[in-house]
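FYI, not all chains are in this one, though none of them got moved.
To keep things simple, chains are lettered A, B and C as they appear, and every chain counts its residues starting from 1.
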């Protein structure tokens, strides 16, 4: 709608009739407004206009998108990279921060502003690490500090309890677990912070690649828990940073 | 096969030829053996030859079966009684021990031998009480002492922990929970005893009347847990008594 | 552990030997600590020590719990009340704030501190109102202001868009929808705030009482969305208030 003023001037200069000007304004307003309303807001919201979801893209496609983002002066986060992509990209971007265990690449040219609080990421077993790291690296990429609490499965409650003082200082928590997914219920009964629960596909038999875990988390008897999709570490990290930055007054 | 000796005597007395005797023994052995092998053993095993599963039976049918058992000198346990059945049976058997909250009736004319240890029955929420009581009353009926630990849901871990010393003295545990069913996992990480987990149909939405709970318990990350059907308090109490009496050397 | 000092004084006064004092402290510390660690924290966290989940409780039981809470000087929130309970409780508590459409009762004797921002609750259809109101009344009960945006289903996008300026001022959003559950995806693409999505059991046929809706929300292609159980308005309102009060610096 930047050209409304231009149209008005043409009207004033007599180069357009009132009817013509009204018509031109209507035509211009429709798509332009939509773009204005929607698109720029989205860019502003996250500080990261586009995250590259690597699944189903070739290494070359990912490189291309990453280069475009870098050229536009933006930081790059690429997730769900397979081995080929990790190999290719570590060659293509020597400056990149590669995380094979989380299947993720970050290139941070201009560090984002840091939120005051921190995101606590509590995970149950060794096999849940990949997802927990995706969450942690995402939250850090967006500007949150992260503390990681590993091996806190509910069958060995003492490890969880021994970290409790530190965990309670977090602004927001991410709880990552597979199998019966009991961690969020237990943890939410012990802390103040809101919690994002991430079911992982770790398990076998009647676990159904994380579906049992997801359903169990959905049924948590504790308050303050909400859930994201199976293995969606990125989504949890994103949500956690959103809440952390709100709480830090940085938004 | 009690009459094999009789047949042999007839053979010795010359009233049967060898062929006739062999034939008679074959005829007798076939059905008789089957009955002997199987049926009596079943009676001996549990000390309670038949439990009346009340679901789908009329009050009068239940009364009839109960009278037959009493006439045979046996104790009576009737489960899954609806309101009509409870009302009718409390009229028909003034001596009965009625438990409307567990939908169950017991008539104990000759108390069973008591096992030495006890069964610990730990339940999560108020709504799980009916199932927990079905388990407790069943185990008691069969000859086990029971300690009940109520309101031990994992979201309020301190209540569970405050009972831990007592819980650890149990020979065998029954863990009753609905919703996300995390109790068995947490509890099994804290105790020595084998544990029967009972999912209840307490929950809503993605709980699917206990299916999520059952699946979560199946996926328990803790050792020593096995699971029975949704709301199957009777089965858990039965199993727990079986183990308790084994451990008590009473079998 | 309040009596540790007392024990120490007894030691100093010579009424206990060092060994006896150490023993007494060990005994006292174990359960007491657990209570201290866990329970008081839980009370502090929410400002509402206990919410009465009315499903499966009799009207008299609910009244009793409510009276206990009132006697303890606390505010009362009771959810999932059926018609009998609503009738009984409105008689028992003339001062109560009854919400039959949301199946909920509130008695607020001492208003909680108000958070600075507000929770935006956006709902899709008329039939989603009960759940949306449960969320709204819960968030208000806990101390958040709420703005309600009704009838914002994605099939009539203009209504959603016409509220967009107001919606964008919310600190945190709750999106309530049944059927295909598309509202959170669409809305999250238009706003900055974190969003709690609540699937409702509104629908028929292949909706499976909200399961399709829940799964669709879990798969949202938009960032910043996490999900609670079907029809769990209370949970969404609770989560939203938690985030709102964090963001308002009131915690």
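In this text, contacts are C-beta pairs under 8 Å (C-beta built on N, C-alpha and C of every residue); 3 or more make two chains touch, one makes a residue touch a chain.
These numbers were taken from a predicted model, which means no experiment stands behind them.
Each chain in view is the same protein; 3 are placed here, and the whole complex, as held in this structure file, contains 8 copies.
Operating definition for what follows: only the chains that are shown with their structure count from here on.
Because contacts link each chain to all the remaining chains, their graph is best described as complete.
Residues touching across the subunit B-subunit C interface largely differ between the two copies, under half of the numbers being common to both. Each chain gets a centre from the mean of its Cα atoms; for subunit A and subunit B, those two points are 50 Å apart. Note: centroid distance subunit A to subunit C, computed from Cα atoms, is 25 Å. Chain geometry summary: the mean Cα position of subunit B and that of subunit C are 39 Å apart. The set of subunit B residues that touch two or more partner chains comprises 156-157, 205-207. The part of subunit A that touches subunit C in the complex is made up of residues 37-38, 41-42, 44-46, 51, 164, 168, 171-172, 189-194, 196, 214, 218-219, 223-229, 235-236, 238-239, 242-243, 246-247, 249, 251.
Of all residues in subunit B, only 126-127, 156-158, 161-162, 202, 204-207 touch subunit C in the complex they form.
Here subunit A touches subunit B in the complex through residues 124-125, 153-157, 179-182, 185-186, 188-190, 203, 205-208, 212-213, 215-223, going by the rule given at the top.
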